[in-house]
Each structure stands twice: as structure tokens, then as C-alpha cells.
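In what follows, a single structure is set out as C-alpha cells and then discussed.
Missing here is one protein chain; the remaining ones are kept as they sit in the complex.
Moving on to subunit A:
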């Protein structure tokens, strides 16, 4: 992944968590970020808008989704897969 893309994702996560991008570490969980379910939905929306992708995520089954939200690092990797994957063209 290009570093500027990773930076963009981190800045989206930081903005939704009301933190400085420098405070966000890859190992942090949503709980540690203080993101509630609505904050998460807003973050996903911002990612979709920024990168022109569709994030497969259902709030009823947050852990069952193909989009791994267990940590900041996993979110970054999931976005990376979406951007390079075939469905990016469909979004």
C-alpha cells in the first residue's frame, strides 16, 4: 500500500475517534479508540467516500463481516484489499 493511502485511512479513523492521527496505533481496537457503533458506521462511510469502494459490513454481525474491524491495522489491510480487489471498480 502506498504510504499516503495508509495515512489517509489513519486520518479518517483518527477524525472519527476525535484523536490526533499520531495517537492512532495499528494494534488499537475500536474500544480503545472509543468508537461506538455509530462512529464505526460513520468511519466506514468516510472510507467508502474517500476511496470509492463498497465496504461489506453489517452492523448486526460486526465480527462475521469480511471486513475485519478487530484493530486499526486490520482495518487498514481490509481497505487495502478492497482498493486493489475486483469490486473496487463496481463501487
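Convention: a residue touches a chain if its C-beta (ideal position, glycine included) is under 8 Å from a C-beta of that chain, and two chains touch if they have at least 3 such contacts; residues count from 1.
Going forward, contacts and distances are computed from a predicted model.
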"Tetratricopeptide repeat protein", "DNA repair exonuclease SbcCD ATPase subunit", "Sugar ABC transporter substrate-binding protein" or "Nodulation protein E" - which is the UniProt name of the missing chain: "Nodulation protein E"
Of A:5, A:19, A:41 or A:76, the residue in touch with the unshown chain: A:41
For subunit A, residues in touch with the removed chain: 18, 38, 41-42, 44-45, 48-49, 54, 91
